[in-house]
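What you see is the complex with one protein chain gone and the rest in place.
All chains are identified by letter, namely A and B, in their written order; residue positions are counted from 1 within each chain.
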Amino acid sequence: MNSTATDPGRRAVLGGGLAALAAPALLLRAARAADEPIRIGFPTPLTGPFGAEAKDQVRCASLAVAQFNAAGGLNGRMAELLVRDDKLNPGEAATRTLELIEQDHVACIVGSLSSSVQLAVNEVTKARGMLYVSISQSDTITEASDFGRTTFHEALNPHMTAGAVARYVFRPGMKVAILLADYAYGNEMAAGFRRAAAAMGGVEIVLEQKHPFGAADYSTFLPRLRSVKPDVVCICNFGRDQANSIKQAVDFGIKRLARIVVPVLLYNQRLAGSADAFEGVVGGANYYWTIEDRVASAKAFNDAYRAANNGAVPSDYGAYGYSGVRLMLEAMRRAGGVAPDAVIRELEGAHYDTCKGPETMRACDHQAIQSVLILESKAKSAMTSPADLFTVLATEEGKDANLRSCADLGHKT
Amino acid sequence: MQLDLIAVQLFTGVALGAVFVLLSIGLSVIFGMLGVVNFAHGAFYMTGAYAGVFCLAVTGNFWFALAAVPLLIGALGLGVERFLIRPLYGRGPDYPLLLTFGLGYVLVEAVRILFGTDGMPFDTPSLLAGGIDIEGLGYFPAYRLFVIAVTALILLLLWLLLERTRYGLIIRAGARDPEILSILGLDIARVWLLVFGLGTGLAALAGLLAAPMRSVNPEMGVAVLVEAFVVTVIGGMGSLLGGAIAGLLVGIVVSLTALWMPQMSTISMFALMTLVLLIRPQGLFGRGLSR
Partner (left out) sequence: MSAPAAAPLPADQPALLLRWRLPLLAAVLATLPWIAPSQALAVNILIYGLYATGFNLLFGYTGLLSFGHAAFLGAGAYGTGIALARLGIGWFGAIAIGVAASGVLAVLIGALSIRSRGIYFSMVTLALAQLVYYIAFQADDWTGGENGLRGLTVSRLRVGPFALDFLNPVVKYYVIFGFVVAALWALSRVLNAPFGAAIEAIRENEGRALACGFDVRRMKLVAFALSGLVCGLAGALDALHLSIVPIDTLYYQTSGLAVMMALLGGAGTFLGPFIGAAIFLLIEDTFSLWTSHWQLFVGAIFILAVLFLPRGVWGSLIAWHQGRRA
């Protein structure tokens, strides 16, 4: 009964009197003209703890749409962004995605900002053959069991970011302790550190301390973390969990004992957290505005963003919004239309550079191979402007070897 | 298991418990006196933290904020009782519940509009930064010691208020039988007003004290509300002593489960509550099945 969207007789077998009731919806669909705008559904958590990231995603996605339209669109066909609030709730996101597909007849979906929400959107889009560019981290979405041929994962994943940070920080002989949130994403990040440590050799993981997802107080987990006397503490959680656990780790004197590293260091969460607590913390990122000094596409992106936003700079998750929308629109332009099959052909294996240097969309699992920036949070005294939050310590260029292989992910190769 | 680890773990449990105590006492007093299940309690806690951010931005003085915030939010509580909750007395407990639920939404959203959705940093006051390293026993952050001390002080003051003053007598009598008080010619409405203000003031104080440990964001009251309910129910709704003991108990239980079964540390308080209620359906110090 669990047939998928590729089921050939799906529409033909519409049964009984319900066919008549369904007719208006089918008529609507048929009435869709080719010269209508290309609608892009953009579910993002405008309300909730990642509201600032979401609003920046909207600004950046709008910028990508405006640039596409200014360049003539798709043979004159303009693009249009339909922003919907998914409230960081998978059920809400699924409902909004259904609406975008059924009511608004979008050509594709770009968006979401959490592992569970993107998996919910993915479930709805892949059953309906709808193109989807996911722009938040997850290892699961590219695994064979969740993979959809219409889904493309433009964001980094925990394996890549944790791996890059580990390769930069870990040295043989080090004692490493891991504090991880007990849910899929936390475990994925911890696994990334573990695999990188094993590959390097000589790195001892002395403690893996789990904590419940979304805890407000981490103090109860810190004494044990302190007692194992680690050289490096990897904190594998996200957003507020991260800000709170770093702050409390500092309270318990852990930063004076060990180096604190995180898989992902977020621009807006650092702003919401305190500079003192974050000072010296090392983490990975997909984007930070100062790479414009050496990356031409970042310079162009920053300048366009500054022009549209009173000189402000885009955030990391904002850059995902830009790059996700631009990736899709350019593929549609190359394909000469919005038909999913043609667009998929353009995207699989595509080499592109939207805002952070070269990327490749791996054909077998639709994961974007791209660089990971290694950032260090600056001391308050070292900041020259409110946007000057991080130092870029290193850039790990994207390469296939840093990803899990498609065979590992369960894909037939 | 090393002894020093258990000592620090007990300490973190008590510090955690201190916040629970302040929260649940406010909740418990309001329920015990007014029969109001205050679903906006978490929102008052959050508002307290933001009021602290505001006071700190204006004066730069944590100690001023510590004194001003409970008064400020307590005054907000007075307004809420007077204009929103008072019209609902005599209509059954569902109506204040629904109203305070809606009020929680409004407060959270108002804070988002005023201070943004993202949350704000809240640095530990410099006098209380750092900690005390006791050789062989472990490291104790100074700020957490301070939180424990403030909570103990508040408990003492509340006890003196309730047991040693005329007002305390009226409050205690009002909790037993409000009708008799009215017959005796006392203005019960004013007592209720002040009790609601006291409860919200305590929630705000808890929020302010938690801010340097947990930082400040609009959703910080959501999870805390349920935790406060759990503590209050374990202690017995309406019981001050119950709230204090249950708060510490829950803090320690959560902390020790974090040591031995970390994933179970959140669930442990619910398990404890279920256990307590199966044995004593009115909570540890509750007054039988009066309500």
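Keep this in mind: a residue touches a chain if its C-beta (ideal position, glycine included) is under 8 Å from a C-beta of that chain, and two chains touch if they have at least 3 such contacts.
Note that the structure is a prediction, hence the values are computed from the model and not measured.
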item	value
Listed residues B:24, B:239, B:257 or B:282, member touching the removed chain	B:282
Of B:7, B:66, B:110 or B:158, the residue in touch with the unshown chain	B:110
Selected residue (touches chain absent from view) among B:45, B:196, B:229 or B:285	B:229
Which residue of A:40, A:108, A:124 or A:355 touches the chain not shown here	A:124
Residues of chain B (touch criterion as defined above) contacting the omitted chain	31, 37, 84, 87-88, 91-95, 97-99, 101-106, 108-110, 112-113, 117, 226, 229-230, 233, 237, 263, 266-267, 270-271, 273-274, 277-278, 281-283, 286, 289, 291
For chain A, residues in touch with the removed chain	1-5, 7, 9-11, 13-16, 18, 21-22, 24-26, 46-47, 51, 84-85, 87, 89-91, 94-96, 98-99, 102-103, 115-116, 119-120, 122-124, 127-128, 140, 145-146, 183-185, 213
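Keep this in mind: only the chains that are shown with their structure count from here on.
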item	value
Where chain A and chain B are represented by their mean Cα positions, the distance between them in whole Å	38
Contact set on chain B toward chain A in their complex	2, 4-5, 8-9, 12-13, 15-16, 112, 116-124, 131, 133, 138-139, 141, 143-144, 210, 213-215, 217, 219-220, 223-224, 254-255, 258-259, 262-263, 265-267
Sites on chain A touched by chain B in the complex	47-49, 51-52, 182, 209-212, 214-217, 219-224, 226-227, 240, 243-244, 247-248, 251-253, 268, 271-277
